[in-house]
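For this depiction, one protein chain was excluded, whereas all remaining protein chains were kept in their positions.
Each chain carries a letter (A and B) given by its place in the written order, and its residues are counted from 1.
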Amino acid sequence: MNLEEYKGVYVFAQQVDNEISSIAFELLGKAKDLAKDLNTEVTAMLLGSGIKGLADQLAEYGADKVIVVDDPELKDYRTEPYAHALASIINQYKPEIVLVGATAIGRDLGPRVSARVATGLTADCTVLEIGDFPLQAMPGQEQLHNQLLMTRPAFGGNTIATIACPYNRPQMATVRAGVMQKIDPIKGAKAVVEEFNPGFTPDNKYVEILDIVKSVVDTVDIMDAKILVSGGRGVGSPENFKLLEDLAEVLGGTVSCSRAVVDSGWKPKDLQVGQTGKTVRPNVYFAIGISGAIQHVAGMEESDIIIAINKDADAPIFDVADYGIVGDLNKIVPKLTEALKAEIAASK
Amino acid sequence: MKIVVCVKQVPDTKGGVKFNPDGTLDRGAMLTIMNPDDKAGLEAALRLKDQYGAEVTVVTMGLPKAEEVLREAMAMGADKGVLVTDRVLGGADTWATSTTLAGAIRNLDYDLIITGRQAIDGDTAQVGPQISEHLNIPVISYAQDIKIEGDSVIVERQYEDRYHVVKAKMPCLITALSELNEPRYMTPGGIFDAYKADITVWGRADLKDVDDANLGLKGSPTKIAKASDKVRKGAGEKVTLDPDEAVSYIVDKLKVKHVI
Partner (left out) sequence: MDFTLSKEHEMARSLFKEFAEKEVKPLAQEVDETETFPRATVEKMAKLGFLGIPVPKEYGGQGCDPLTYAMCVEELSKVCGTTGVIVSAHTSLCCDPILTYGTEEQKQKYLIPLAKGEKLGAFGLTEPGAGTDAQGQQTKAVLDGDEWVLNGSKCFITNGKEADVYVIFAITGTVEKRGRMTKEISAFIVEKGTPGFTFGTKEKKMGIRGSSTYELIFTDCRIPKENLLGQKGKGFNIAMHTLDGGRIGIASQALGLAEGALETTIEYVKERKQFGRAIGAFQNTQFQLADMATKVEAAQLLVYKAAMAKATQKVYSVEAAKAKLYAAEVAMEVTTKAVQLHGGYGYIREYEVERMMRDAKITEIYEGTSEVQRMVISGALLK
């Protein structure tokens, strides 16, 4: 493998139902930074059926070039045709870096493709940067420059590791949703669009989709919320979440929760913040009756402002809270809701 | 039907995490459990065994100590255990691990391979799909329900906002979610029987169609540049106030930060 042949930062532009997923734009934002450091271009790989028209959107979010594979085999996500298409692009175009969202699709596609093109893959990255490997020069080992350094939490958020893929190309990473910043879209931006046909020959690996069942619950995605009012086991009961819902309503926010709440069956899983739930970074995060287990903190510590209310003065949530109030949530939260109502009414 | 289940012995993250000087995990120094998603995969296999009749073989790669998870799996009802252990396999990333496990599985008969979605130590979710690629069989990740129909499996494959009902011809690999089921307990008698049973131990020489260049730390494309305990942002203010004071405190802060 001649590593020098591999050029450019490539992004898997995930679409579902011919709508580009938010993660694709986030990846483009990051790819632009990396491409700048490497003095190269950003290429989006757009796979699907009847999706050519989506290329302009990718351009607006930072793609210099879009490779389109448009084929009926790619209508709904299936591992094999997607892996075949992506691996074929990689073999043909030889990118230096390939970024894939750490979604239910990307975490299936990424490993399958990395195994096919025989390179390493670092999962669920939260930080990507260009640097040296090893980080410090070491005697007897050549220090390589312009490497992709991929940082990710492991062990339920207990540790972080920075990983490199120095001797194989492309350097592949899946990236956690909600972590990278999209750029402000540049209206009217255009990218070079190139169609690519890897040829599809269905075999036993082309599984059959018998049915697609969409969740009927139409809830706000907590990852998009600017203000989250999050409750833990300390809220006491599912009924008592009403207090949090009232507060969220006044502030135009959304209710989320800790794993303990989901485990107790009080709230659905899609409202769960944390290592095994969603990573959120709202402007304001209220942690109410949440003790702050490490796996929860891993999902919310990037929030701009964290306000914690807990009766236990030693709760670990206070170690990450900007403003921590030791007290009874049952007394404080209703009063806070009323006070904010009054404030907001007064300012109108 | 023959089912192979891959399980991993993982550190119980409640007990804290320790590293070797080279940045790899010091697995010997931590308490261990069977990885939860793998346990769900094993339970899924045992239910298929209960329902359709099957021979369940559990495979693990790890230190000799990893034999314990095989005994545990057998005490739950698995029929056979295979331990893949060899000094040259140590320090493997997901690529080298999947290469190794595929090399071991090539020696076995299987209709179905079940792995957990991901391990709680690495959280990568890569080894299952990569094994399927090495063995050139279909993969269905994130299974929330598994049924057998003739020579095919019918699986509910979970996504963020939907699930697909997917049909694949066996042999096939499925990755299981811990939400898939509630794993059964061992039985006391099963534990004693499991310790009487023979466990197959394979080393490097027993792996089929595997290149040395793809094994262990050396065969791992990804390299750890740095590993450490997570550095957290420091604590802010902490105050103990009566409810009315607490309310004005929060309102003030929200004003200062222009939230309201």
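By definition in this document, a residue touches a chain if its C-beta (ideal position, glycine included) is under 8 Å from a C-beta of that chain, and two chains touch if they have at least 3 such contacts.
Everything quoted here is computed from the prediction, not taken from an experiment.
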Can you pull out the displayed chains that the omitted chain is in contact with?
B
From the listed residues B:M1, B:I148, B:I191 or B:V251, report the one that touches the chain absent from this view.
B:I191
Just name the one of B:C6, B:A44, B:A75 or B:I131 that touches the chain not displayed here.
B:A75
Applying the definition given at the start, please give the residues of subunit B touching the unseen chain.
68, 71-72, 75, 185-189, 191-192, 195
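The criterion applied here is as follows: only the chains that are shown with their structure count from here on.
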Averaging only over C-alpha atoms, locate the centres of subunit A and subunit B and give their separation in whole Å.
22
Can you check the complex and tell me which residues of subunit B touch subunit A?
11, 13, 16-17, 19, 23, 93-95, 98, 120-130, 132-134, 136-142, 154, 158-169, 220-244, 246-251, 253-255, 257, 259-260
Along subunit A, where are the residues that touch subunit B in the complex?
16, 76-80, 83, 103-105, 107-108, 110-112, 114-116, 118-124, 133-135, 149, 153-168, 204-215, 227, 251, 270, 275, 283-284, 297-298, 301, 305-307, 309, 313, 318-328, 331-332, 335-336, 339-340, 343-344, 347
